[in-house]
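Left out: one protein chain. Kept in place: all the others.
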Amino acid sequence: MSQDFRLNNVGLINRDKKISFKFNGKSYFGYKGDTLASALIANGVHLIGRSFKYHRPRGFFGAGVDEPYAIVQLYRNNETDPNVRATEQELFEGLEAKSVNCWPNVNFDIGAINNFLNKFFPAGFYYKTFMWPKSFWYKVYEPFIRKAAGFGVASIKHDKERYEHKYEYCDLLITGSGPSGLASAYAAAKNGARVILAEDKPRFGGSLLTSEVNIGNQNGKEWAEKIITELKEMPNVIVKNRSQVFGYYDHNMLVMSERVNDHLPKSKKYSPKQRLWYIRAKEVVISSGSIERPLVFGNNDTPGVVLSSAAKEYLKVYGVLVGRNPLIFTNNDSGYETAIEFKKHGIWPIVLDTRSNPDSEIIDEAKRMGINIKFSYVIIAAKGYKKVKSAEIAKISQDKKDLGKIENVNCDCICVSGFWTPTIHLASQSGNKTKFNKEIDAFVPGQSKQEETTVGSANGVFTLEETLKTSFEIGHQLSKKITKNDNKVSVPTVVEKKSTVHDKFWCVPLPEGKKYKRFLDFQNDVAVTDVELALREGYRSIEHVKRYTTLGMATDQGKTSNLNGLQLVSNIENKIVPEVGHTTFRPPYTPVTIGAIVGREIGKHSKPTRKSSMHLWHEKNNAVFVDAGVWLRPRYYKQGNETLFEASKREATNVRKNVGVCDVTTLGKIDIKGPDVAEFLNRIYTNAWLKLPVGKARYGVMLREDGIVMDDGTTTRISENHYHMTTTTAQAANVLSHLEYYLQVVWPKLNVNVVSTTEQWAGAAIAGPKSRDVLQKLFPDINVSNEGLPFMGYVEGNLFGVYARIFRISFSGELAYEVNVESNNGNFMWEKIMEIGKEFEIQPYGTEALSTLRIEMGHVAGSELDGRTIPYDNSLEGLVSKKKDFIGKRSLSRLAFVAEDRQKVVGVVPLDKKTSIPEGSHLVKDAKAKLPNPKLGHVSASCWSVEYNNPFSLAILHDGKNMIGQKLYALSPLKNQSIPVEIVSSHYVDPKGERVRS
Amino acid sequence: MLHIKCPYCGMRSQNEFAYGGDASVTRPELNKEILDSEWDSFVYLRKSLKGKHLELWHHISGCRQWFKVQRDTSTHEIFKTLKPGESI
Partner (left out) sequence: MQKYSVFSLIKNAFKGHKDWEVAWKDPTPKTEYDVIIIGGGGHGLATAYYLAKEHNITNVAIVEKGWIGGGNVGRNTTILRSNYMHDQNGLFYELGMDLWRNMSQELNFNVMYSPRGIINLAHSDAQMNVYSRRGNSMRLNGIDAVLLGREEVKKIVPMLDFSENVRFPIFGGLMQPSGGTARHDAVAWGYARQADSMGVDIIQHCEVTGFDVINGKIKGIKTSRGNIKAKKIGLCVAGSTSILAEMLNMTLPIETHLLQACVSEPIKPILDHVVTFGAGHFYCSQSDKGEMVMGGDLDGYNSYAQRGNLPTLQHVLTEGIAMFPFLSKLKMLRTWGGIMDMSMDGSPIIDKTHIEGLYLNCGWCYGGFKATPASGWTFAHTIAQDKVHKLNAGYSLNRFHTGHLIDEKGLGTKTWIS
């Protein structure tokens, strides 16, 4: 089976490997080495999709990353990817693709009605209408517009592919393997530098693959192959194809996406679909080449209008003809190269050159070959709807204002060349102040901000000889700077055809009476008239033009449209292009798969999970876990069909009645050593610390400098100069940084060292009236009587051969102890406690019971210490020393903090003693007051009091001190609840704190 | 990603560090009588300079030392890093 548009024996594809694929349900074949685009063109398929706004037919315009409109929905290995550029997608067996943004199909698209009504849809039309009636925008118009917009369809199935990250350091990162990239990589590598050479395409060589040049007696392609082969063998060089350096970030950090498996029917086992490289380079050589500019004329978006360089690439790389009857429209010599290639393969092109009498070696050759060249000619409009059928052409006057008689020429494709735009994206992202080069009518890199150098056509150098000379030199110089070596490689001789200057003309005027759309941005349908309208309406800054017309905002980010847009604005505004300025280049250079940016941190691994050393025991004993930051903690231990409420009540009751054990490993633990620890703690905590004896613990509250409570916990004096601090689970990391800050920055003279030991210790809290019995049995050698180990006492012990620390501290308000052992003994300790506690009816309890116990005791925790409260608010003012200074003390005397009616924690009991008060309810005087109803406070924590068998809550209440005994309402409009309540003391159980001391 | 020279560990990528704010803010001495305005300015007021900015960083995933960095807030260029006790 032959393909109508495939040439024999031309191109770099592998003709031995036929590949079948489907497009819009129809089967085709191509060859290994094809892109989806080249294979479709070989099969004569040019209608790929529809444009964004007017739904005009769209084909192929480029042959790579610059492609503005050939995007498809791709199906691969039972998954689908939206918005895949057909010019970049390599063909693989079984590939399926579909057109996007058309309904019911690409051939007959209802949306194309927009095209016939396009006069009503100029730039920004939606700002001027759809305003009446008021609610219609979001009820009627917006849903309609949304449906029409967007390209591909996202699958909501979870992505099965795997993406990886890699971090790499190098001396030189070289972005692009065209002549400039190869030369600088080669020179640098030979000089001993560690080089990474990145090429976006599957094939190395860039323009050398398609240009007719001779380097050192080889043709360009052969020379490129030779250099690449040599580079690949060098140990100091990493060569990567299918790898796009898309972002240039601070301090020479560049990011590259490598398409590892996208070109295969499915990803290889243990191999990621894509790999993201973070590369820190000492020097960067930007050799990203240049992109051909379109010429602007009527209907220049018709399928069959392509960049002349793309036509040449399709021919020389893929052996594919974009047409058999080409018209070539150029303002420079590049168009001739394409014409010559056509002619070589028996195709007779017609060249329309906007210049009147250019003279160069290339043009001479074209003339010699007998190619039909029309000077001072332009295309006025392409004709044909879904494919170019002919063109209206005319002679143009020297001043480019007057058009001659319109002639009709038959053609099946139009190859355009409006000269070249250096790809300066990476340079600009790096902070380089770009400058306008009048000779090439484009911006080139200027003063560097970071360690980057741009070479070759990316720097506006368009002759091979100059490119190679400077690139070899740059590669050498930069590597010498780093390696201090001075091994120079010789620059090969170059044979290339000389070209002459391009014509600055790029936009064909419309003849009298003609209303053809002349497009600047092909995907977003931005035409010359749209930019004119924007300027007419006062949107004159280039950023306003961009935003008002959407020029350059499509998925190609204006690679082919931005400069023409700038030129148009400068023409109309009578400014030079650099005065207009370009919009900001921002990463990514080309769209990057979000999965690749994220890498492996997905699903359960999106954040780390921390587990205590007793976790397996909890799991085995039916613990239901709760996330506490990144920790998992048992919330309750489920027995039978118990609910959370029933289980936590059972567990809490057992603590009050018998004894319970709770895993407190997650508490932050900080080891503090040094002769000045007491003084340090005295400054950190609000209460006094200078006289804490060895073997004693103390509860402390620490503030931020703004007077707000930062954290609370206990610190124990283990020995003379050794202390052990505990923090809340949530604040552990912050407290450590806080301590380090004061020690290292503020009070460096204090001789104190801190280190986190959270991971080193496993902790179990044993609480309840029978806890002493359990402890005695655990540590038969220790005197655990109230005298031997009083409240806030500390001893060290031997737990069946395991070193243990025993703290008599309590969060539950019961007689309680906390036992710490080294983490690897945690489970041993836990099992021993359970075993020995059995006779005392011990039960494990989770965070829910823990909350109940602390709430009814009036102990504040995270829901009260919410970053907005001061010690007074939490009834901790007794712990605030009046004598000494400490962190945040000065802030406590501020007006709002000393107000007579300052908020304070109180207890709340429903009048009916039955209705639980939802946490987050607000307390008000009048449940039925009109809104906004003044709020007096909020319910911070609620529980079922196991002591009194009725609901009890804590609240932070305005003027809480004077509110005890008041009757208020707890309102939760979200839950439609209004509960009459009485305000009581927050210390609902054991207000004198006798149990902990018993 | 910034590349920061920890004065103790050498050049490391930013993801090892935590930012610590303006290093020119100095805490008033303890127990010293100061004006309300001095305290407010310590707690809340920041020059937020555009250009050279002396700031604190904390090598949290490294040596856990706090240190000072002189950095340009408009270009992110880093000029110098110093130990807490050192000055420019």
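Some observations on this one:
Every chain is named by a letter (A and B) in the order it is written, and numbering of its residues begins at 1.
FYI, contacts are C-beta pairs under 8 Å (C-beta built on N, C-alpha and C of every residue); 3 or more make two chains touch, one makes a residue touch a chain.
Note that the structure is a prediction, hence the values are computed from the model and not measured.
Looking at the complete complex, one finds that the omitted chain is in touch with A, B.
Among the residues A:Gly404, A:Gly446, A:Pro769 or A:Gly920, only A:Gly920 touches the chain that is left out of the figure.
Of the listed residues A:Gly44, A:Pro492 or A:Pro588, the one in contact with the hidden chain in the full complex is A:Pro588. Of the candidate positions B:Thr26, B:Ser61 or B:Thr75, contact with the hidden chain is made by B:Thr75. Within the whole complex, the absent chain has one touching residue among A:Pro675, A:Pro973 or A:Pro991, and that is A:Pro973. Summarising the interface, chain A meets the missing chain with residues 52, 79-83, 119-120, 122, 125-132, 134, 137-138, 142-143, 145-147, 149-159, 161, 163, 247, 249-250, 253, 255, 278, 429, 431, 529, 533, 536-541, 543-544, 547-548, 553, 555, 557, 584, 586-588, 591-595, 597-599, 601-607, 609, 626-627, 704-708, 862-863, 866-868, 891, 894-897, 918-922, 924, 931-933, 935, 938, 940, 971-975. Within the entire complex, the positions of chain B that touch the omitted partner chain are 1-2, 14-15, 19, 21-22, 36-37, 40-41, 43-50, 53, 55, 71, 73-76.
Following the convention adopted for this analysis, only the chains that are shown with their structure count from here on.
Chain A makes touch with chain B in their complex at residues 249-253, 278, 280, 431, 449, 683, 705-706, 737, 740-741, 744-746, 748, 884-886, 890-891.
On the side of chain B, the complex with chain A involves touching residues 1-3, 13, 18, 20, 27-28, 30-31, 34, 39, 42-44, 56, 58, 60, 64-66, 75-78, 84-85.
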